[in-house]
Every structure is written in C-alpha cells, then in structure tokens.
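Contents: one structure, followed by commentary.
Right after this comes chain A.
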Amino acid sequence: MTEKKALESRESEEIRIGVYVCHCGLNIAGSVDCEEVAKFAETLPHVVLAKDNRYTCSDQGQELIKNDIKEHELNRVVVASCSPRLHEPTFRKACEEAGLNKYLFEMANIREQCSWVHLYDRKAATEKAKDLVKMAVAKAALLEPAEEIEVPVIRKALVIGGGVAGIQAALDLADTGYKVYLVEKEPSIGGRMAQIDKTFPTMDCSICILAPKMSDVGHHPNIELLTNSEVVDVKGYIGNFHVKVLKKPRYVTDDCTACGECVEVCPVIAPNEFDVGLAIRHAIYTPFAQAVPSAYIIDMDLCLNKEKIIVCDKCLKACERQAIKFEMKPETMELEVGTVIVATGADVFDPSSLPKYRYGKYPNVITSLEFERLINAGGPSGGHLIRPSDMQIPKRVAFIQCVGSRSEKSGRLYCSNVCCMNTIKDSLLIKEHWHETEIHVFYIDIRAYGKGFEDLYIRARKEGVKFIRGLPAEIIEDRKTCNLWLIGENTLQKELYKVNVDMAILSIGLEPRKDSKIIQRLLTLSRTQDGFFMEAHPKLRPVDAATGGIFFAGCAEGPKDIKDSVTQASAAAARAGILMAKGKVTVEAITPIFDLEKCKACGLCVKVCPYNAITLNEELKRIEIIEAACVGCGTCAAECPFDALTQNHFTDKQIFAQIDAVTEHDAEKKIVAFCCNWCAYAGADFAGVGRMQYPPNVRIIRTMCSGRVSPKFIERAFARGAAMVLVAGCYPGDCHYINANEHTQKRVERFWKKMEQNGLNEERLQLLWVSAAEGERFASKIREMQGIVEKVAPEEIETAKRVFEKALGGV
Partner candidate 1 sequence: MPVRIWRTPLDIEKVKRPKAEIHIIKNQCKGCGFCIHFCPKKVLEESEEINERGVHPPRVVDESKCVLCSFCTSVCPDFAIFVVEKQCKDGC
Partner candidate 2 sequence: MGEEKRVLTGTHFMNGDVACAEGAIAAGCKFFAGYPITPATEIAERMARRLVEVDGIYVQMEDELASMAAIIGASWAGAKSMTATSGPGFSLMQENIGLAVMTETPCVVVDIMRGAPSTGQPTEGAQQDVMQSKWGSHGDYETIALAPASVQEMFDLTIECFNMSETYRVPTFLLADGFTAHLWERVIIPPPEEIKTVERKKPTVPPDEYMPFKPDDDLVPPMASFGEGYHMHVTGLTHDERGYPKTVDPKTQHELVQRLCEKIRKNAGKIIRTHEFVLEDAEVAVIAYGIPSRASLSAVKGARESGIKAGLLRLVTVWPFPEKQVEELANRVKAIVVPEMNYGQIVREVERAAKETPVHFLAKLGGEPHKPSEIFEVIRRAAEA
C-alpha cells in the first residue's frame, strides 16, 4: 500500500502532467512532427514537461518516465504513441513501479489513428496529433486514482469441442491438476482427425495416434466428459463463468458393453455421417470403432420410437445388460468454471455449390474427406480405393486443389492451409498401394511451407505424381464409362489440357462452423472477416479471446493442421492455467460511481444493466451496485437521467473535457467520434494497421462500450459547434456486454427525433456498427462523413449550438 499512501499525499497538490511523444521509429515520426507535438504539449495547462523520444515503450523510454515521476513529482502521465490496446498495460506498469497509481495514466493514439492513416499529409497529421494529445491531457487532468477489485478465479476449466485440439487442451489442464469439463456435441470425441486415414508429413495412422489420447480423456479422473452435449448459456466474467450445458439423451446407459447385439436387430438404417455417407448405420449405433465413450447411442430422429411410445422393442429385447432406456430425458447441467477454451473446430466446404465440378451429380467426383474414408482400412471399402460408379479400383485419378479456398466464387478468399499437403499425402498413399496409378494434381500454388513438407512434395514428384498448375474449368462425364474429362489451362505452359481420369478428388477447404454464431453470442467473441474467431492480438495474444478468461485452440480460430492445432491447444491450456494458478484476477476499476444525493431510485439503471449488477433496494429507496458482477460497460451511467451515476475512468467530466478539447478550434470542421473499445476503436486501429487512409478531421473518444455514450455527450459536441458526431459500436448481437449496445441504438434514434423536431439535419449524427476486423468499413465511413461535413452550413452549426446550449453547463 505504499504507493497508495504516496498518491494520497499528492492528492492535495496541484496537478503535474508529463507528456511523452513517441516516434515509434518512423512509424509515427514518418508523418507526424513529434517535436512540434511535444512543444505544443508543453503549452497545455498542468503540463510541467513534454518530451519526445524514439521508442517510449523501450526500457529507456520507461525508465525516463519513472525518473521524471520521481524527479519532477509528476502525478499524471500522458504517452502519445500507439493504441492503448497495445501498450497501455506497459506504461501503466511503469507508472505503478514509480509509485503512481496506474489510473493516473492516459494515452493518445497517434499511430494507428493518426500517422498510419494520414501517411501523406504531414501537416494535417501533426495537427491531429496535437488535438489528440490535448484531449489526452484534458482528460488526464481529471483522472482519479483508483483501486482495482480482485475477484477469485474458479480453478475449473470448460473446453468446448472434443476434436484433437480440445482433447489436447483438456488433457494438459487435467494433468496440471485442474478439473476440466469437456463438452462435445457429437456422440463421440475425436473430431475430424478420427476420420482421416494417415497424417502428413510423417504418414502415421491418424486414429492410431489419436485413440490413446481419446481413451485418456475417457479415463482421466480430472476430466468430466460431456458428449452429445451443447453449451446453451454462459453468464459471468473472467474467472467466474456460470455455464449451462444441455446434455442430450443417448438413450443408452453406461452399462452398455458395446456388444453390438442391438445393431443386429435394429430395423432402420441411415447413411453414417462418420463415413461421409459412404456406409450405413442403424438407428442405434456407435459412430466408429474407437469411439469414446464407447457406449452406443440411439438416433431418435431415425428410431421408430420417436413418437414417445415404444412401437419397436427389438433392441430392448436384444440388450442383455438392459442398457437401453427410451425414457431418458435431456438434462441441463450447470457448471462453474474460471476459464473457457473454445475448440469448436471447422466444417468442410460443400463443393456442390460449385457447379463446374458436378459434385453430387457425377458419382466419381468425390471429396478429399470421402477419399480418407475410402482409403482407410476401417472404412466402407475396407481400404480398397474404389470409385463409386462401379466399385472398380481407378487407374487414373485427379486431385483438384483449392476447392472452397482462395476463390471469389466460393466466397472463401483465404487459404485453407492443409489441403496441399493432404493431397500430396493422399497421392503417396495411392502410389503405395497401387503404384501404377496415374495421378494428376491440379493446383494454383503448392504450399509446402512446414517442417518436412517439402521433402514429401519432392517424394511425390519422384513417385511420378503429375502436378499441373491451373485448375480445371469444368469436368465432363462419359455417360457410358462414367470416366471424367478434366478441361482447363496449364498456366505454366500456357496451353489447354483435356485429361481423362477414372475418378476426381476435390481437395475441399475448411470453413467456419455453421453454428459459430451461437458460441460467438454466448461468449461475446469477435470473428474475423473470413468468419473464424478473432484472437485478442494477432502477435502478442494469439490464443486469447478479447473477452477475458477465454482462449482458442484449433481450427475454430483458423484453418490448421493437426500439429498446429495441438500446439495451440497446449498454448491455450497454459494461458488458462496461468489464470487458475494465480487463483484471482483484478477487475479494471471502471465500475460506476454512485451519488446517493442525486439518485431518485427510478430503477432505469437496474433495467439496462446487462449483468444485473445493480439492484433496487425497496426499503432504502436507493440502488446498490455489485462491483464484482460489474464489467464496466457504463450503460447505467448513460441511462441515468439525474447524473447520479457516472463511470470510473470514463466520468462525464473527463469525457466533456475531451469533447471540449476537440472543439476548441475549428469545431465546425471536425467529427467527434465515440468508439467502443472492442469493435469500433479496434476497427479504427485495424484501419491503421492496414494503412487505410481517411480524412484527418475525425477525433476518436474511446469508451468501453457504445452504451456509455450518453445523449448529453452528443449534445455537448453540437453545443460546442462540432460539425458531426459519430457513435460507433459492435454489431447488435456482437456486443461485448451482452446487449448493452441495444440501448445505444435506442438513444441515437431518440436523438435523431430530437434533431428533427428542432429542424436539425439528422445526418450530422451517424451511427456505425463495425467489427474489429472491418478497418475498411470504418475508413470509408469517415470518408463518407467528410462529404457531409463539407455540406454543413454555418447556420446549421449555430442552430445546433442554440438548441443544445444547456449542455454547456459544467458538471
């Protein structure tokens, strides 16, 4: 507590701010005159010193700050550099080490949101940088020290998805000694890897190396395996998730010995999903031989008894152990966990959406997944590669790459990462069994970047596999023989080809799970444009989700091969392990501040709080705040009509100060943008990372959630003569505070009405839903708004000033 004493002693003293302007090598200095910005900073109120240096985040940079805090008795620090999303923690730590409460630190984002997006207008960029610093200083002057509250972390983990990634993550955590709930929606764990015949580049039998891990999961004392189950609800926050899991009935108890007698008598059949429909299964079945749990399951949609009444009791009679219980009901389990690992995997692309390959029409056009089952000794053809039309072993086969990857047509622009090597592996497998087989591989590029990959590629070429650059434009079938003509252009030799083969294998890509949306909503995650889950930071936090306590493993985060999935799984397990080992996390001190005097106990805040962290005490006629449950979205503060609530570190005063700073000069040219931390602000950063250029007249004020944006902020901006206001947040449903941004929408819509009633052009207030990945969407919005700004007449500015006069009163 020494720091705290130290800071208390300084409370009374006048405010002493130190400003540090970072060059970030040339990243900032390249288009911003950092010295000038620093000089400008010195002129600002309360600033006792302003310095610029090459890398403020470097050790020297941090040392400098620490020393100045001591020497010059700084009690506020502002760093103008990159995005707070990147280095705020770094500098906060430095301040704390120097005995300064970390909430007395503020940052100006002059890289992602300035230098990188205004590369070619040094003057404008420098002016903007000054504004941004001015805003930061203004806010800094009003910063209050704060103590973070600690919440315990439950030492149990939830792993969603039982593919190889989920299995690995679960085993690692369980071996570390943590209780793990592994939830898998299929009847067995194993995932895609269980379907595959051999793995590249080592060519070892996939199920042979997976099965032991699967049974380890089955027997591990620390793992509670919940198959045929789905996560249906998640509440709470980092360290304290309350999860509801729907356990669908198997209709077969653990007494099942997997003897298979029931299958013999079951009268109904359907294609077996595990064999991609190449083999049949019965209504009562086990997905595959090595399934874990090994207990059978009844497919109730198929079973004759789906109508609740037993019309067929053949399996019941056949089961000696009497393990079949048709009366089983779905049960909902409630779990308390501290961390969550999302390992929901990927779907495979359905090629029937690409008419040119006639998948689903020509029997001998198969997918690479079907191939895996055909070549697999445990598969429907007992490992004999046959072609569906006549069950004969094909003499000539073709592999077609990038089906559902890297193409506009399929709507999937990304590389699926595994297909090239998988095809090479498959071609070698064929050569192994039927050496004389003629193999053509049609590709765009062969990507053999991994360890041991190139060797495999070379081996395949040595074995005589023909690699032809240029995908077939179409496939034509010979009615009689069912052989296939592949027609296309060899883009190396610049000549057309027309190749006749017995069978064509479409190397299908990986795509996000159709139901990713559900997990996304439940865990308030973000997704990248390709639809896979987005990590908190592509470099520094590659397995963390933006939401605390949640981590990614395997293809859920992007297409991966087995090795990478396992690697990421272990990483995720380690990350989760750290949290649980520590046993506690500190929650940012950005909870509401409550003013008993002003509260009228109207209960509006209680209604809007997405986390039920506010309750209305009927007797005392006042509200009560549960700090641990609060995650600091600030929606309550925005909703309170009596200014009885405001938010720590995002107080009305502080935000007003930022607005005022922006609008001090040339307000009529400026856009005041309120951006939520998770999507809009991150989106703006992303625009910077992608060097997407847009007009320099926007000034971003960061709030944790767009729900924090109170109408009075907008009024203030207009009252101060701002040309336009932008409120930007996550897409509805993607809100990181469950549904807080629904209130944003309501408020903005109300505001538009107000403007209309007062004869103001609603266009001057814009609402933008944007994801963290949509930098371009953000940039183009600003460009679009610039167009409007130019049209805003001075009179309109004046009217607005008058209409919202009242908003000027200080708070």
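Picked so that all candidates are chains of the complex that A comes from, given by their letters.
The rule is simple: a contact is a pair of C-beta atoms (placed from the backbone, for glycine too) under 8 Å apart; a residue touches a chain by one contact, two chains touch by 3 or more; residues count from 1.
This is a predicted model, so every value here is computed, not measured.
Peer 1: In the complex, what candidate makes contact with chain A, out of 1 or 2?
Peer 2: By the stated definition of touch, the match is candidate 1.
Peer 1: Quick one: which bits of chain A touch candidate 1 in the complex? Just the residue numbers, please.
Peer 2: On the chain A side, the touching residues are 186, 267-269, 271-280, 304-305, 307, 309, 311-314, 347-348, 350, 352, 360, 363, 369, 380-381, 386, 388, 391, 514.
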